[in-house]
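Dropping a structure here in structure tokens format, bear with me for questions.
What you see is the complex with one protein chain gone and the rest in place.
Read from first to last, the chains carry the letters A and B; within each, the first residue is number 1.
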Amino acid sequence: MTTTIDAPLTHTETRSWYQVFMSRHASLVPTFAAVAILMLLLAGAEAFLRGDFITPGTMSALLLDNGPLLVMAVGMTFVIVTGGIDLSVGSVMAFTGILLATMLSNGVSAAVAIPVILIGGALIGLLIGVLVQYFDVQPFIASLAGLFLARGLAFLVNLSSVRVENDAVLWLRTRWYVGDFYITPTGVIALLVVALGAFVMQFTRFGRTIYAIGGNVQSAHLMGLNVARTRLLVYVISGLCAGLAGLVLTAYSGAGYPRNGIGTELDVIAAVVIGGTLLTGGRGYVLGSMVGVFVYGTIKTIISFLGAEQSWMQIIVGGLLLLFIVVQRVIVARADRRE
Amino acid sequence: MHTDTAVQPIVDMTGITIRFPGVLALNNVDFSLRPGEVHALMGENGAGKSTLIKALTGVYSIDAGTIFVGGRHEAFATTADAQRAGISTVYQEVNLCPNLSVGENVMLGHEPRTGGRIDWKAAHARASEHLAALGVDVDPRAELSSHSIAIQQLVAIARAMVLDAKVLILDEPTSSLDRSEVERLFGVIRGVKATGVAVLFVSHFLDQVYEISDRITVLRNGNLIGDYPTAELPREQLVSKMIGRELEDLAALARTAERTIDRDSAPVLKAEGLGKRGIVEPADIDVYEGEVVGIAGLLGSGRTELVRLLYGADRADSGTVSVHGALAKIHAPRHAIDHRIAFSSEDRRGEGIVADLTVAENIVLGIQARQGWARRVRPSVHDAVVAEYMEALDVRPANPAMVAGNLSGGNQQKVLLARWLATAPELIILDEPTRGIDVGAKADIQRKVAELAEQGLGVVFISSELEEVLRIAQRVVVMRDRRRIGEFVSQDIDLDGLIDYIANAERGNVA
Partner (left out) sequence: MKKLFKHRLTWPVAALAALVVINTIARPQFLSLTVKENQLYGPLVTILRDSAPLMLVALGMTLVIATRGIDLSVGAVMAVSGAVSLTIIARSEAPGSFATVAIAVIVGILVALVLGVWNGFLVSVLGIQPIIATLVLMLAGRGVALLITGGAITTVVSPPYKWIAAGYIAYLPVAMFISIAAIVAVALFERRTALGVLTEAVGINPEASRLAGVRSRSIIWGAYIVSGVLAGVAGIIFAGRTMAADANAAGFMIELYAILAVVLGGTSLMGGKFSIAGTVIGVLIIQTLDSTILFLGVPSAQKPLFFAIVVVIVVLIQSTRVHDFGRSVGQRFARKEPTDIRIDEEVAA
């Protein structure tokens, strides 16, 4: 047996469209499920509320009220895809928000204040990233420290809320009408962040390294990818997004409030998981997280329409999260058994 | 001894020495690879193969010696350095990212970009080209995990080609492949070889080594035994060199094998057709009361896999197990324990000793687990058992409060043995109980096993040291390449015969 390539070509038998699709995009299925759920929710609410639900006003509010959540979800997606988690985002958002409001009310110009708070958010993210990457601290604990830190700092800056009077920042909440729909600059920012995040994840080596780390960090390392720098950077990005969320929230609501965002990180995580990102890492899409945020927002809107107590919100989100997790677990278990 | 030195080697390692705390992993080893050859690296466990490869791939740094790649002196500080020097490795676990597409895995880190933005169309096209060059035609956009291990390996090889490898190291590539997949892999290897790449093939499968390799290097206990053209090295010689005729103080131990075993009553344990797809072919094995059944074979022959099925540590897909003649359901260790079967794993640190618990707690763990959590083993019983076994097996240091993780390998093995013996089993499975243990401890353990068998305990005994197996066992089951190939009464065979059988016996009726 001295011939060269004598092995038969590995032919892929003619496969159905479905088989080809599944082999290429199996990880999109959870996201499709999220979209389906969103459609169902919207259609259901519309039917139930006799055509009062899907109005330009409601839909516009859906995007804008959840602007901060959307921004944080992008950063969280980056972190979770690497297999980590960031519990600090809600507190960082509050911290940067109150810091911004306080600086503005002390006469600092927006052109200075805004970069400062963004850097602040990024720095807290950097702290977490360093603990995770260089000190081998579990992301849960490291980001917990970040949570404590940011929350404490928020109250250190100011114990109570501060209104924003700065025109430049308030401009961010001006409504631009397109027919009966409206959007604000904060909404545009949120959408831009989503677009940028999706692009980076899909089309840059940095983004692909993130997926590789989540898939198998040992392999990623052996394949010569810069695991350390990437893992550090995702936490910085998450912190940056949280800082940006602080800007968006403060501008949109017109005030900074140190009590903001308590428990928000859990809502962000829930939205990201619902949107199809696996908590174990390696799979997920920024656009999916966006869908997850809309699902979250829709549920919230439905609840307020129904006049039900807001506590239902937590229960439903918790329940949905559980459902998704169990399904994810079943899928993973089945895949393992098939091997 | 180097034979044909006409061709300039692509890799030239001389005098490689690597030391770990307490052990000399490689002792002045020379190794060379020539372009366009398939070179097999052979040796038993602890021989140093893995260490040598890790030195070449930049995982370990060397204490002495030099490495030349392509004529250049190299001192690898990181794995990336080795990769840059043209050394690519495909590991047994196929170190790729299962969540990414085939094409992406091939091109990861080298994707074609237009100004920072990855051009996926070009990337997948490029990947297809590389795969086609190996004769592989798979959809580059499909997720890697949707393909079999066999295909994943080929993808890994394609990636190595992208990285312009001069040397391709294949570490146990065929462990999870079936016959046709192995054929395909070999075809690819020959193709790669034809392009001038040197292929380093590490495998335990003798038949495959003889099929694909041009030269063989044998290591044993960290030393170079020699390198030989495959065509000039008969199998028995290879096996002989790998196993070695070691000086055994234990040779003085008389063969305890000559004992009469009562085979009229049902065997303590009988397995028929026990197997697990992709892990071990269906095999039969039975053990009578007071008998020691040895399982002999080279590393990778499936011995451990088979006994794990017997114990329920892994779940079998086929076959039945009977205990004392009655069909038994053994799907988990608990079931085996209920049938009074004990199992001492070969990975005593990972699967045996609970490192942070004390010696006493480890010894009592078996009894305690069986008793349940509510009833604590009474202190009087506890102390008595611990004292008895620590003395019987001569555990050193004789301190029951010592943390088990701090004991030497030999003593940890004794503690593990004590744990199982304390549960008064009827059958005990010992997987490599004497590996990596000093001679004194080895003798203690072998003596104990023989004693216990005389008292009626059934024993299944796995060891890579064939003399040991022949000395202690009444019958020897032989395995090779994940299947059982035969069985002997140990009195009827000697070491040479056994080695010859392992090397050359025809496979059964399995293709």
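What we mean here is this: contacts are C-beta pairs under 8 Å (C-beta built on N, C-alpha and C of every residue); 3 or more make two chains touch, one makes a residue touch a chain.
Computed from a prediction, not measured in an experiment: that's the story for all the values here.
Chemist: From the listed residues B:Leu33, B:Leu177, B:Val199 or B:Ile337, report the one that touches the chain absent from this view.
Modeler: B:Ile337
Chemist: Out of B:Val23, B:Ala384 or B:Ala424, which touches the unshown chain?
Modeler: Reading the full complex, the residue touching the unseen chain is B:Val23.
Chemist: Per the definition of touch given earlier, which of B:Ser50, B:Gln153, B:Gln413 or B:Ser464 contacts the omitted chain?
Modeler: The missing chain is touched by B:Ser50.
Chemist: List the residues of chain B that touch the chain left out of this view.
Modeler: Against the left-out chain, chain B lists 18-21, 23, 25, 45-46, 48, 50-51, 58-61, 76-79, 311, 313, 333-334, 337, 343, 345, 347, 349-357, 361, 365-366, 368-377, 409, 419, 436.
Chemist: Determine and list the chain A residues touching the chain excluded from the picture.
Modeler: Output for chain A: 85, 131, 135-138, 140-142, 144-149, 151-153, 155-156, 159, 217-218, 221-222, 227, 258, 266, 269-270, 279-280, 309-319, 321-322, 325-326, 329, 333.
We take it that only the chains that are shown with their structure count from here on.
Chemist: Which whole number of Å gives the spacing of the CA centres of chain A and chain B?
Modeler: 45
Chemist: List the residues on chain A that touch chain B in their complex, please.
Modeler: On the chain A side, the touching residues are 1-12, 20, 22-27, 199, 202-205, 208-209, 211-212, 214-216, 218-225, 282-283, 335.
Chemist: Could you list, by residue number, the parts of chain B that touch chain A in their complex?
Modeler: 79-80, 83, 89, 91, 95-101, 104, 108-109, 111, 113, 116-118, 120, 134-139, 141-143, 145-146, 151, 154, 159, 183-188, 190-191, 194, 211
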